[in-house]
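What you see is the complex with one protein chain gone and the rest in place.
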Amino acid sequence: MPTPPLDLSPLQAQLRAFAQVRNWQPHHTPRNLLLALVGEVGELAEILQWRSDAELAALAQDNPAEWEHLGEELADVQIYLARLADVLGVDMAAAVADKLDKNARKYPEPQS
Amino acid sequence: MPTPPLDLSPLQAQLRAFAQVRNWQPHHTPRNLLLALVGEVGELAEILQWRSDAELAALAQDNPAEWEHLGEELADVQIYLARLADVLGVDMAAAVADKLDKNARKYPEPQS
Amino acid sequence: MPTPPLDLSPLQAQLRAFAQVRNWQPHHTPRNLLLALVGEVGELAEILQWRSDAELAALAQDNPAEWEHLGEELADVQIYLARLADVLGVDMAAAVADKLDKNARKYPEPQS
Partner (left out) sequence: MPTPPLDLSPLQAQLRAFAQVRNWQPHHTPRNLLLALVGEVGELAEILQWRSDAELAALAQDNPAEWEHLGEELADVQIYLARLADVLGVDMAAAVADKLDKNARKYPEPQS
């Protein structure tokens, strides 16, 4: 079996410890975390909503502060996604590997 | 500097190659990928919308098919998030590490 | 005071009666309804995700089935939004009128 292409467990361990020491676990229920993720996806959408793909491609040069903001919102989505999967008990490495296999069967390589 | 807690690059390399061989790059613009991510977050929400957190905790036992579906939707969100960051050119390992640092400063450990 | 530009109350009364006769009120909590709305926004995003604005402008002619599907998803978002506001007890006519006033002050008409 090939190495799974993703390992969220170090991030999840760090987020779990961070929540634990702050007594946040009672708030970190699946539904709360999903709503928090939706909130972060919304902040991401706010960055992209009035910008064309060309403007986004030049954002790092044209607007470094907004570029940093973009990275922060992507990170927030990743953090809540990793935490949600951890709290649900879903093995993301396995789930992603399974989905990639399914996609490879669903969309076979075009024959040249 | 400690090891970053996340490495999306193997997944991103695999997704990039998958898109390339199928000539999907013209469709994989930031805004298209964000809308696709919103679609997958919506499918995740559909699984959680009428279920309590207690029902979700028992889902693996009570409804293995829906449990597998849950893993698939989490994987889809992860896949589009990784692809979106790659297309935008955002270094997710750095962005997540930065955000974790910011969170640690914003929410200091409570003193016992 | 001018007529409020929106009256959701006939729709909300109909949705309330529909839920009541089916004993759905226990499920129609604010958080459940918001997740349901997120699910419908996701389905809307799936229709728009790979289509350009030009393709969307021609959708009614080019793909009547998908056009009807688009109307259905917009309706679903509207239905859950009206139901959510009703369950929360928010007066949408007043909230929308207030927001329009606020927007008019925030973005004054350009002087010709």
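Think of it as A, B and C in the order they're written, each chain with its own count starting at 1.
Everything below uses one rule, namely that a residue touches a chain if its C-beta (ideal position, glycine included) is under 8 Å from a C-beta of that chain, and two chains touch if they have at least 3 such contacts.
Everything numeric here is computed off the predicted structure, so don't read it as measured data.
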In the full complex, chain A touches the hidden chain through residues 27, 32, 35-36, 38-43, 45-46, 48-50
Residue numbers in chain C that touch the chain omitted from display: 3, 5-8, 10-11, 13-14, 18, 21-23, 29-31, 34, 37-38, 41, 44-45, 48, 53, 56, 60, 70-72, 74-79, 81-82, 84-85, 88-92, 94-96, 98-100, 102-104, 107, 109-110
Note that chain B touches the absent chain at residues 31, 34-35, 38
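Everything below uses one rule, namely that only the chains that are shown with their structure count from here on.
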At the place where copies chain A and chain B touch, is the share of residue numbers found on both sides over half (same) or under half (different)? same
Taking the mean of the C-alpha atoms as each chain's centre, how many Å separate chain A from chain B? 3
Where in chain B do residues touch two or more other chains at once? 38, 41, 45, 48
